[in-house]
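A single protein chain has been omitted; all remaining protein chains appear in their positions.
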Amino acid sequence: MIEGRSITRTFAARRGALGHRGVRALRGVDFTIPDRGAVSFIGESGCGKTTLGRILCGLEDFDGGDLIIAGQSMAGLRPGQRAPYHRRIQMIHQDPYSALNPTRTIGQILADPLTLRARQLDADRGRLDRGWLDRGWLDRGWLDKRRAELLGFVGLDPDYVLPRYPHMLSGGMRQRVVIARALTVDPEVLVADEAVSMIDVSLRLGILQLLRDLRETIGVSVLFITHDVATARYIGQGGRLYVIYRGAVVEHGDTDTVIQHPAHPYTQCLLSAVPVLQGIERPGPDRVVPTGPLDERSEPPGCLFEPRCPFAEEDCRAAPPELGQLGGTRQRHACLHPARRSVVAVPAGSGAA
Amino acid sequence: MTTTSALTPEQLQRAMRRSRQRAASRWRLFVNTPGRVASCVIVVVFALMAIAGPYLYPANLPIHPGDIYAPPSLAHPLGTDFEGTDTLALIVTGARYVLLAALIAAVITIVLGTSAGLAAGYYPRLAGSAIMRVTDFVLAIPGFPVLLVLSTIWRFSSVLQMGVALGVFGWGGVARAVRAQTLSLRERGFVEAARGLGLPGGHIIRAEVLPNVAPFIGMNLMLQLTGFIYTEVGLFFLGAVPYSTNNWGVMLNNAVFQANAVTSPRALAYLLSPLICILLITLALVTLANAVDEFFNPRLRRA
Partner (left out) sequence: MAAGVRVRDLTVSFPTPDGPLPAVAGVSLDLARGQITGLVGESGSGKSTLALTLLNAVPAPGHVSSGSVLIDDVGDVLALRRAELRRARGAKIGYVFQASQNSLNPLKPVGKQLLDLGRSHGQRDLRAFLHTARLLMDEMGLDAERVLASYQHELSGGMRQRVGIALALVLNAHVLILDEPTTALDMLTQASVLAIIRKVHAERHLTTLVISHDMGVVGDLADRMAVMYAGRIVEEGPTAQVLADPRHPYTRGLLTSMPRITGEIKEARPLPGRVPDLASAPRQGCVFRPRCPLATDACATAEPPATVLGDRRFACYVAAGEAGAAA
């Protein structure tokens, strides 16, 4: 289980552009990723969701709060000591092509981390550490078997894929290789950062279902980071959705609940923006749009969304609202005046909304 | 359960054959235009000269005192020099020093420069600034004038010494360029993934970064060779280094300062021979540099 408590991250200001305060990418975010769980972070670009994913993988540091991995607090460790914990969380990047070394075959790409893993496992079992370069002891059979096994998990044929270079495979296949590589170190969490946005539409569902199935077969959790809310529905049962705006969680709860009955106006704007397929759907009757564009430099005293919120009231400017269940909602949200609005498209054949 | 492809076995065979052909055809890049074929021939000829040349002639070339600065003839296709030594013999035996020294210098530059660049680029915070300060220092040194001055104390009597002297002052540019590429590669998905997987830094530099920097290094090697040939020849031409061996730069020096070949028509062959050789090898290397670039970078290839 992974737990984030009040994670904060501020990026140092660029010369003069944003003033000396810097960019507050994350403002005290709390979240939990249960074992075998499916968690999605939704938000616009620049909202901090990618930063959060990178913090989980150890690619970025956090300035405040704490990250608990397998019961161990990361804040209590020095950066050098955290690596073994962060290794349990593996990233699946957006671009499957740049995520694979173009000068190495798939076989080599998978062999490197497996060799490392074998060494670790042996160290755990108390065998002599004979050094990274000494591969003589490495059980070749184990390596080949494990490679084929992992490729099988992701639905690829080892004979086809192993001798090839990345540019010989399609985008969907590359992404599967990336997932297989992530699985070589037996991780607990896969962080999929826009993992399907650069893949052809007809192949996306395959990857999403693969992630869903891996939760069952291997027992990994999936953290799905995306701006496309629709994809978050397909990573399996029991998913939780976190809606992030400007570095703060504005709503979180069961995925279907948040999508069908969004409470926070920002979530409602996001869902209103989903394109409506003519002939099959009609737009939701209560669709809303923000009243203006995002201004990253503004620091409103109260609710962060208030300057753009079509329903803002006086008290929204007073102080940043806390997450709660105002209005009797099942999910938690940070709005002082939530209201039910039917924003998601309804099937065209249905009766009047 | 597998979702590989919907290709039939015949289509699969065809695809594999095509990709084998594509791999083999990469080498054809070096001979796909007449210019490149000529360049390969030139390089091979000069390489043979450098390797085998001195064995084809006796250690002390025969002089023909009655035949000084003779014009080209059947016996002496390129004429003779101030002692009556056959110019062709001088060219062939003189190739080794020039080319070998340039090769040694180029190798030293590439090795030093790449190592420095990789280390500085991959560990920007730890080693980066220290290495770059040294690099900037080396870059700031005016190589040619320093070598001129150095030549007054140091005799550069062997090829190795010449090569080392040239190489030690020339690695700055390569280091800078490799560092820039490493810095950018460091942010690429597969390098980040390798770090996240816990692969050691040494492995990442060697197996992930270096192969992607190889195209630049390959091309740079060619261009470095031409640069060093010029530097050497320049040094010898200026008489900065006393000559005890045959080489092209010495020939140029003799031709201009002793035979006055630039003002008088005799010994023209003696002047032109080394010049044309230098020109040819340089052109050939530059042409092949483009081929090396295309070899590594598929996008540059013409369809």
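Note that the chains take the letters A and B in the order they are written out, and that residue 1 is the start of every chain.
Keep this in mind: a contact is a pair of C-beta atoms (placed from the backbone, for glycine too) under 8 Å apart; a residue touches a chain by one contact, two chains touch by 3 or more.
In this text the structure is predicted, and so the values were computed from the model without any measurement.
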Next on the checklist: One chain is left out of this view; which of A:L208, A:C303 or A:C316 touches it in the full complex?
Outcome noted: A:L208
Checklist outcome for this item: By the document's definition of touch, the residue of A:A70, A:A123 or A:L277 touching the omitted chain is A:L277
Checklist entry - Looking at the whole complex, which of A:I218, A:L323 or A:V346 touches the chain that is not displayed? => result A:V346
Checklist outcome for this item: Which of A:A83, A:V289 or A:A339 touches the missing chain? It is A:V289
Next on the checklist: Tell me which stretches of chain A touch the chain missing from the display.
Outcome noted: 44-45, 170-173, 200-206, 208-209, 227-231, 233-234, 259, 269-281, 289-290, 293, 344-348
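Just so we're on the same page, only the chains that are shown with their structure count from here on.
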Checklist entry - When the centre of a chain is set as the mean of its C-alpha atoms, what distance in Å lies between chain A and chain B? => result 49
Checklist entry - Once bound in the complex, which stretches of chain B touch chain A? => result 1-5, 12, 19, 188-190, 192-200, 202-203, 207-208, 211-212, 214
Checklist outcome for this item: So, in the complex, the side of chain A touching chain B is made of residues 57-59, 83-84, 86-87, 90-91, 93, 95, 98-104, 108-109, 112-113, 116, 132, 152, 155-157, 160-161, 164, 168, 170, 173, 178, 181-182, 184-185, 206
